[in-house]
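What you see is the complex with one protein chain gone and the rest in place.
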Amino acid sequence: MAREGAAARPAPLGVRGQVLLALLLAGVWAFWQLGLSWGDLVPSEGGRAIAGEFLVRAFSPALSSEAEFVPPDAPPLLLQAWRAVGATLVFAAAAMSLSIVFGLALGFFASTAWWSCTFPAGSWIARTLYVVARTVVALMRSVHELLWALLFLIAFGLSDLVAVFALTIPYAGTLAKIYSELIDEAPRDSARALHAAGASGVAVFCIGLVPRALPDMAAYTFYRFECAIRASAVLGFFGYETVGLYIKQSFSSANYGEVWTYLYALLVVVLVFDVWSGRLRKRLLA
Amino acid sequence: MTGTDFALEGVSMRFDALTVLEDVSLRIDAGERVALVGPSGSGKTTLLRLLGGVLEPTGGGVRIGGAALAGMSPAALRAVRSQIGFVHQDHALIPNVRVAHNVATGRVGRRGLFGVMRDVLWPSRDTLAEMHALLDRVGIEEKLFERTDRLSGGQRQRVAIARALFQQPSAILADEPVSSVDPSRARDTVELLQSISRDDGITLCASLHNVELAREFFPRVLGLRDGCIAFDVPSGELSEDAVAELYELSSNEMLADGA
Partner (left out) sequence: MSARVEELRRARPRDGFLRVSCALIAVAMLGAWVFGGFDFGDTFSERRADNFARFLHDIRPFPLQGREWDFGIAWEWATDLLARRGFDAIVGTLAIAVLSVVFAAVSGALLAVLAARTLATAEPLSVAAMRGGGWRAAGWNALSAGVRLSLIVMRSMPEYVLAFLFLAMLGPNAWPLVLALAIHNAGILGRLYAETIENADPSAPRALRGIGAGRRQIAAVALWPAALSRGLLYAFYRWETCVREATVLGMLGVVSLGYWIADARNREHYDDLVLLIGLGVVLVLAGDLVSAWVRRAVR
């Protein structure tokens, strides 16, 4: 292809085409690097037995406990599933309430608008504090909530409250990042009007800028709430009494019907939330 | 309420290499009504922003109510700005809140952040009545609790005026207040501004594209061209020639318009 004169012609691919091509090539490299083969997608003998048994039960989830030995004081399965979903929601809601508070506070500090409102232009203090805030936010969100949970589990032992903190740290970081970006991208015209009316920098920021970003911020917060429900369900794999714990336990003891009961319970909650937040999003951004 | 007076003393304004105003001196007395006319890019908006204490001139001095702005503390400067109602060309309202909330923000210079928050979230009866009276005065009293982005352009303009009035200003500066409304509404709006200025005795300075409106409602007309004052005359003495000369395009301005 590298014939003479080819260089004179415009590149056959634009930047986007090149990125797409690079992405696909990277995919091929990853496939080779991971040593994957399409044949591995078909389960081996043992796997096939489990898969068959498990998938068939999708049509007949358990309505009562399938365990061989059921302790006399154990609650019925459906009540148990109800409680697991409740616990999942409690962890998610508690973590989100903290995340919103810290996300707002950190989001203010991580936005350029905040510092340009509170400090004279070009102040090195403002620039330093901005960089510090951005770094803190980046560190908070670059450690996955499960890794925070693992660290806290080792450092403090199993504790519901600590699990909430583990969820809160990366979620507050993510909210702070998005909030700050939304505030910085908000139109500045009403801020200009407040400035001309004699408002202080903080007032310009809080009344002129934040309300303009608020619908987007609320819509994103709802989306994160949905993510928090999923994350809180997964926390169960680390021993907290959310849906994940029961999925893991039931699957390990090959009570696949129970697994489906819990999966459907989780699915319903997330589906309801997905549809709900989708409609809210349309209202908010109308 | 009494008006405030303004003075520009040899004011120049440069943005990097671009000179917008060159050695402008000007006095506006308390309670006076002045129209600013001139082609686009002649420096009208910049002049208004200098009068409002929003911009700091690169040369010369600005006095508002007799006090020089240069070297004033930020708090004192804010106090000066809170005395001046500014009506922006693009209204500069918060679109996704109610009209009452937008009006309440007008008093931010005096009430501060928490005062405004209170007026927005738990407004007192008196505050609501006051805002309603202002909206009544600008002719849209039924829109008190409407969402601002549901209003028409002309209605938004009136909200912006009500917000400026809620400041209890001693002067109103209006930047092209009628550029976004149709001719009959434009007349109503200018008439409204004129009556406010006359009834409350507050100073009014508005930039206008329409020389006829300027002549009809403002006793004094100031022509601006290429960052300099072309004429400054009582509106009765404004000649057609002066107006024609003001708007005659020089090659220089054609470039500026193209940009």
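Which chain is which? They are A and B, in the order written, and residues in each are numbered from 1.
The rule we apply is simple: a contact is a pair of C-beta atoms (placed from the backbone, for glycine too) under 8 Å apart; a residue touches a chain by one contact, two chains touch by 3 or more.
Owing to the predicted nature of the structure, the values given are computational and were not obtained by experimental measurement.
For the chain missing from the display, the contacting residue among A:63, A:132 or A:267 is A:267, taking the whole complex into account. Contact with the omitted chain, checked across B:30, B:79 or B:144, is made by B:144. The missing chain lies against subunit A, touching residues 15-17, 19-20, 23-24, 26-27, 29-31, 33-36, 40-41, 43-44, 46-48, 50-51, 54, 89-91, 93-94, 96-97, 138-139, 142-144, 146-147, 150-151, 154-157, 159-162, 164, 222, 225, 230-231, 233-234, 237, 244, 247-248, 251, 259, 263, 266-267, 270-271, 274-276, 279-280, 283-284. Listed for subunit B, the residues touching the missing chain in the whole complex are 98, 125, 128-129, 132-133, 141-142, 144-147, 150.
Everything below uses one rule, namely that only the chains that are shown with their structure count from here on.
Separating the centre of subunit A from that of subunit B, both taken as means of CA atoms, is a distance of 47 Å. Interface residues of subunit A facing subunit B in the complex, by the touch rule stated above, are 189-190, 192-200, 202-203, 206-208, 211-212, 214-215. By the touch rule above, subunit B contacts subunit A in their complex via residues 49, 52, 54, 78-86, 88, 90, 92-97, 105-110, 112-113, 116-117, 160, 163-164, 167.
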